[in-house]
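Heads up, one of the protein chains got dropped from this complex, but the rest are sitting where they should.
Chain lettering (A, B and C) follows the sequence in which the chains are written, and residue indices restart at 1 in each chain.
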Amino acid sequence: MRAIVIGAGMFGASTALQLARRGVQVTIFDFAHQGKATMAGAGIVCPWATQVEEPEWYEMYAAGARFYDTLIGDLTAAGEVDLGYRKVGALVTSQDAGDMQAAGERIARRTANAPEAGDVRLLSAREAQEKFPILRDNLEAWLIPGGARVDARLLSAAMIRQAIAHGAVFHNDYVTLVAKGDGYVVRDGTGTLHEADEIIVAGGAWASQILSPIGVAHPVKPQKGQIVHLRLAGVQTKEWPVLLPMTSHYMLAFDDSRVVVGATRENDMGFDYRVTATGQASVLEAGMAIAPGLANAEIIETRIGFRPAGPSIKPIFGRVPGAQGLSVANGLGAGGISIGPFAGKLMADVVTGATTEVPVAPYAPTL
Amino acid sequence: MRAIVIGAGMFGASTALQLARRGVQVTIFDFAHQGKATMAGAGIVCPWATQVEEPEWYEMYAAGARFYDTLIGDLTAAGEVDLGYRKVGALVTSQDAGDMQAAGERIARRTANAPEAGDVRLLSAREAQEKFPILRDNLEAWLIPGGARVDARLLSAAMIRQAIAHGAVFHNDYVTLVAKGDGYVVRDGTGTLHEADEIIVAGGAWASQILSPIGVAHPVKPQKGQIVHLRLAGVQTKEWPVLLPMTSHYMLAFDDSRVVVGATRENDMGFDYRVTATGQASVLEAGMAIAPGLANAEIIETRIGFRPAGPSIKPIFGRVPGAQGLSVANGLGAGGISIGPFAGKLMADVVTGATTEVPVAPYAPTL
Amino acid sequence: MRAIVIGAGMFGASTALQLARRGVQVTIFDFAHQGKATMAGAGIVCPWATQVEEPEWYEMYAAGARFYDTLIGDLTAAGEVDLGYRKVGALVTSQDAGDMQAAGERIARRTANAPEAGDVRLLSAREAQEKFPILRDNLEAWLIPGGARVDARLLSAAMIRQAIAHGAVFHNDYVTLVAKGDGYVVRDGTGTLHEADEIIVAGGAWASQILSPIGVAHPVKPQKGQIVHLRLAGVQTKEWPVLLPMTSHYMLAFDDSRVVVGATRENDMGFDYRVTATGQASVLEAGMAIAPGLANAEIIETRIGFRPAGPSIKPIFGRVPGAQGLSVANGLGAGGISIGPFAGKLMADVVTGATTEVPVAPYAPTL
Partner (left out) sequence: MRAIVIGAGMFGASTALQLARRGVQVTIFDFAHQGKATMAGAGIVCPWATQVEEPEWYEMYAAGARFYDTLIGDLTAAGEVDLGYRKVGALVTSQDAGDMQAAGERIARRTANAPEAGDVRLLSAREAQEKFPILRDNLEAWLIPGGARVDARLLSAAMIRQAIAHGAVFHNDYVTLVAKGDGYVVRDGTGTLHEADEIIVAGGAWASQILSPIGVAHPVKPQKGQIVHLRLAGVQTKEWPVLLPMTSHYMLAFDDSRVVVGATRENDMGFDYRVTATGQASVLEAGMAIAPGLANAEIIETRIGFRPAGPSIKPIFGRVPGAQGLSVANGLGAGGISIGPFAGKLMADVVTGATTEVPVAPYAPTL
């Protein structure tokens, strides 16, 4: 069987890897658009604290986190060691006592059947600061030991490397779809047409630009995010937990004394890839408000990412009805890093006709 | 009248400016793809030395150069002073006596009716070195006083600014075409559809990716170029002529002690935007061979550009047959900076039904 | 006569140029330290609005501005056209009526004998916004037509190029002083010792690091500034006046749709070259407060500069007492771009024994 995967973000890279492992002849096309969500995403894997209650989405979100142990184990066994992955735990906090209590109940309910979340407990403000030293004073926090962070750039690159190790072919190229007979073919940058038994459009925020011209409605739009990376030189940050203040912002740290603060959520901006004055300032202000110790940190870079956001929070993946040999794998929004690897496995199940671990009908694309 | 221009390179920016000046309501969409030819192009305006003899192409090439005086005059009058434009002259040289003689004859024939080229004369090796101090020894050169160089980044930005000053609207966005009725509409990054009386696809190397999905054949492909910018700190380079050694390589200089050496011509690479070891090394070797004084210059950056190359060297522009309200403006290949501004004027003539200064039928897109 | 100038910022570059023009054999050493004030400075030339009243400093500040017409004229005549210089005028504004009145009186007094300032007048809020379109509403402003802006990177590079054109030799190198006999020699990066009749230390914030080890007290310290460059794509900003809101912040624009907002004034930080969260955020907040239209501007870069700040605001230049053949040219603080070129001329007068246009005794270094 031959499959073409368009897009090498978390969803596409995982789909390509899972297909290649099953012996499918996979060709991957990726243009590395500036603003790829995977290249800009923070890298938080911690579903249990979300305030969103949509059940079918949450099932994917939780399953995605559960899948990480398998994924990281497989990749490590294959020699992929440089993933930026660490189960550092997550701190869920708020200055509002009511919010804290609600969060505690929500997390307890969610983690009841999720042993991978670990033993959740309430930290005193002092304990919280010990775990996250630049945290502001007097903030209790719920600790979820199973929370993790990962460097999505490294992880997606590793999945692609492993797909290639299993025979996949990768091209840096910008492709589009052209109708042929009952189905479609992929046109690459040289004008060459590529056929496959299945074409999987994992183009993220750009997928609609690929699908609309051929008359396939696809409701995913870009949601712009601006995310700031800072350095606390000389500070050992690698064990710092993910910080979730129950606002639209968050904070996490990596091994190299690097702290990440995110993110704006800008709708209806189209593909405006600019770092803006208000975007940068608002993220910095939010970060310093929850972590005053950030004030003297060095700004390394600000990344722009376009989250692929559908009309509902649910992912959209599966065969396109009425389109021969065409699938989409998209719509993970802000949850792409958590959900992408698992969703890619499901996508590979769909394409190869295997049984899926969870029902995928709720996520199927419609006309 | 409403027009949408897709792409803000030399051709698109000029088309937008010319239309806006005539009172057309212009909307411009540009994603600033990495690899836009206009952002990478060297900026040579000197048609008379080319070894290519295709007459219809050459007519455009020569007319494009002739048009520059008007363009620069208009922009300067409008207050656009920062264009990197200077009529520094061009040196055409070769180590081969036969090539030099052939070049002299070719240039004489071409400039006979082109007063803007100035009085062409043969420079001794010493005179040539005085004009281009890092030139290797013992190289005579033909001097074409009318040769010029321009910074296409600044020039295209100035044309867009002036289009906006005339009422045009500019969006950083990534759009595509969707069929509607007998014609097409533009779908922007937010999914919003934009209608216009005329949609002009000036997408350069990316145009085929926009047109193929809607069933419009467009034979333009990207031709990759790698071009190196170097600094000769402390050296006053602003009067240095353009250097044309009659190979695929060339050299020119800007006001800020900057020297540009170009370029590779890589076909069938698709949109591979990488600076490669062999590309970088080959351009540097070619530059040092003709200009040994470059050896100790500082490398500032290497730019990648995808030239929009059609099946013949001729531009392709005009209304798309059988497509209501759809035009293309493309195919300028390596001549985009010379031809773009003039071709944009012709394109505006076509769209507004004005008489064109030269016949445009030879450049019309076919099915 | 042979002179060595250490440091190629505004002061050093001007000194080198003025000396070279007089036939002095000049050697310039500059390491291009990250954080050179000249490379980060905003580029405002408008002394008349300052709230500082120190008379001897103000005399230099005003004379520096007056000197610009001569400098720009000379450089342009020499073919240096790319200086980013434009007499765009300055807007002095405040929300406080009392401050506005005081400013008006101050400016009137200062410009009484300064025809180069032009005819100062009060603009209505609407007039002010017409000149500076992103200015907030309801702000009257004093317009000083003679205010100018300049790109100090281009101007210093041009002065160095012209010094070289007059026989100066330039080295990218990191040097220090070593005692020899009654005087000193310069030790370059290769260990080679360079002698001169006069060694002029124009090392800016780094001068003390050069002088202290040889026992020469020099009280200048680095004052860190963080300054943000933004782009308003498509907006013609080249005529925008310099904006002086009578706070520590300011705003100006350049030809390429670029707006500059500055700056932090951070003392006792030493040479901390990092862009910090609080520095970046504070400058952006200040900019958006006075110019709300900046909110959607693109952040291009944030520059760090270390202003050479002495114990008083006065410059420090002249022969070092008791040190044979050693001079310093330093201490211009935040006024370097305005004062540097003129001070360099005075410095050249001192070194060559010419009469100075103004008394320089008040600025002489002491032990």
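The rule is short, and it goes like this: a contact is a pair of C-beta atoms (placed from the backbone, for glycine too) under 8 Å apart; a residue touches a chain by one contact, two chains touch by 3 or more.
Just so it is clear, the model here is predicted, and its values are computed rather than measured.
K.L.:
Write down which of A:51, A:124, A:236 or A:312 is the residue touching the left-out chain.
P.N.:
Once the missing chain is taken into account, the touching residue is A:236.
K.L.:
Could you tell me which of C:115, C:167 or C:270 touches the chain that is not displayed?
P.N.:
Only one listed residue reaches the unshown chain, and that is C:270.
K.L.:
Among the options C:177, C:199 or C:299, which residue touches the chain absent from this view?
P.N.:
Candidates C:177, C:199 or C:299; residue touching the omitted chain: C:177.
K.L.:
Considering the whole complex, which of B:95, B:192 or B:276 touches the chain not shown?
P.N.:
Here the residue in touch with the unshown chain is B:276.
K.L.:
What is the set of subunit A residues that contact the non-displayed chain in the whole complex?
P.N.:
79-82, 154, 157, 160-161, 164-165, 170, 172, 233-236, 238-239, 255-257
K.L.:
List the subunit C residues touching the unshown chain?
P.N.:
31-32, 34, 171-179, 187-191, 205-206, 208-210, 212-215, 219, 221-222, 268-274
K.L.:
Applying the definition given at the start, please give the residues of subunit B touching the unseen chain.
P.N.:
Missing-chain contacts on subunit B: residues 228, 230-231, 274-278, 280-281, 284-285, 287-288, 294-299, 302.
Please note the rule applied: only the chains that are shown with their structure count from here on.
K.L.:
Once the Cα atoms of subunit B and subunit C are superposed, what angle does the rotation have, between 0 and 180 degrees and to the nearest 5?
P.N.:
Nearest-5 rotation angle for the superposition: 180 degrees.
K.L.:
Determine whether subunit A and subunit C, two copies of the same sequence, contact each other through the same residue numbers or different ones, counting it as same when over half of the numbers at the interface appear on both sides.
P.N.:
Comparing the two copies, subunit A and subunit C contact each other through largely the same residue numbers, since over half are shared.
K.L.:
As a quick test, compute the distance in whole Å between the mean CA positions of subunit B and subunit C.
P.N.:
Once rounded, the distance between the two centres reads 38 Å.
K.L.:
From the C-alpha centre of subunit A to that of subunit C, how far is it in Å?
P.N.:
Roughly 47 Å, centre to centre.
K.L.:
Which parts of subunit A, given as residue numbers and ranges, touch two or more other chains?
P.N.:
Correct list: 274.
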